[in-house]
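Have a look at the structure below before the remarks.
What follows is part of the complex, with its chains left where they were.
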Amino acid sequence: MILLTRRAEFSASHFYWIDALPEAENQRLFGKCANRNGHGHNYTLEVTVEGEIDAVSGFVVDLKQLKELMAREVVDIYDHRHLNLEIPDFKQTVPTTENIAIAIWNRLEAGVRSLGARLHRVRVYEMADLFADYYGER
Amino acid sequence: MILLTRRAEFSASHFYWIDALPEAENQRLFGKCANRNGHGHNYTLEVTVEGEIDAVSGFVVDLKQLKELMAREVVDIYDHRHLNLEIPDFKQTVPTTENIAIAIWNRLEAGVRSLGARLHRVRVYEMADLFADYYGER
Amino acid sequence: MILLTRRAEFSASHFYWIDALPEAENQRLFGKCANRNGHGHNYTLEVTVEGEIDAVSGFVVDLKQLKELMAREVVDIYDHRHLNLEIPDFKQTVPTTENIAIAIWNRLEAGVRSLGARLHRVRVYEMADLFADYYGER
């Protein structure tokens, strides 16, 4: 078994806010992230797949196809978007780094399987000093 | 003469849009940056000051005071904000990387002089692969 | 289950020396690290916590509280200090990267639990090309 990881980036806006809670409680929970005009980040995404190495090609997964999958399912959809206002994944959930990692897992899992590998981990960096890792439900 | 550079970061939203132009022209000029919901970046700011080294302290400028100046005049104001909607610097100008560098220069120049040095350069990274440098009017 | 990682930095001095061994043996074991005037590093600390995502906030752990914990228990204590001479954690043990990772684990484990999560990993970089990972006793 071997793991292969590809990195990609997207730039997006978000804010942290729960409609069911009063403003003061949102402020207490989320501090400056509760600013509803939004703020943004250069997110870095690392997608790790696991599988067996193809004896002929030497690949766990076709790199070009993996890149296209990540572009089609994640980067083209999230990049230069406001996550709260434009992405259905965050209609019901706050776009924290944790929830973004889970949403990306759900977007990629079937596609990675169709490439003949298994999704192992999704890592999302909000900044260099903060990132979340999701390994799926186990 | 010696130069000293400090780096800081802020996360903000912005979009590119000119009210006086029709939507199609905004789209043509700015592409996906014209999305008025905004998108965002982790901006990196590098402030370079020049001066003589103080013979006693060995400093061109007091580092703590420079850091406080950058926080008070830029980071505390821009961080976790929507540049178009909340920052007066961009009421009349599009918050391109170039214009952000000039706005930060204007925010810092007098303060650096009051610390006994001269502002030499403001560099703003929108992402690792795109940055603007401003040296003031010469 | 999801993992969240925060990074922090501290700058400190250390040296490698065992009082019970003769100088020649210290030199053989530790080479230039045995210089008792000390040398130093910009250490990078990565603290990874695991837990369930709070259904309301979308957080595994309150980020601000985690940052404060790391500052209070590690960064404020180690930063700008001489690890051998000033930090009790290294009175009996050599401040190798491995031992620093274990000491930080011991400083953080209870605090992370009090935030409602579990400490998963402590990673300490001495330099970009050398780091230690500790996962606790298993």
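First chain written, first letter: the chains are A, B and C, and each begins at residue 1.
The rule we apply is simple: a residue touches a chain if its C-beta (ideal position, glycine included) is under 8 Å from a C-beta of that chain, and two chains touch if they have at least 3 such contacts.
Predicted model, so just to flag it, every value in this text is computed and none were measured.
Here 3 of the identical protein chains are placed; the entire complex in the file holds 6 of them.
Quick note on the criterion: only the chains that are shown with their structure count from here on.
One inter-chain figure worth recording: chain B and chain C are separated by 34 Å, centre to centre, where each centre is the mean of the chain's CA atoms.
One finds 28 Å separating the Cα centroids of chain A and chain C. By the touch rule above, chain A contacts chain C in their complex via residues 16, 18, 21, 29-31, 93-99, 101-102, 128-135, 138. Those residues of chain B lying in contact with chain A across their complex are 9, 11-14, 32-33, 35, 37-42, 79-82, 85-86, 127.
Across the interface of their complex, chain A is touched by residues 1-8, 48, 53, 56-60, 63-64 of chain C.
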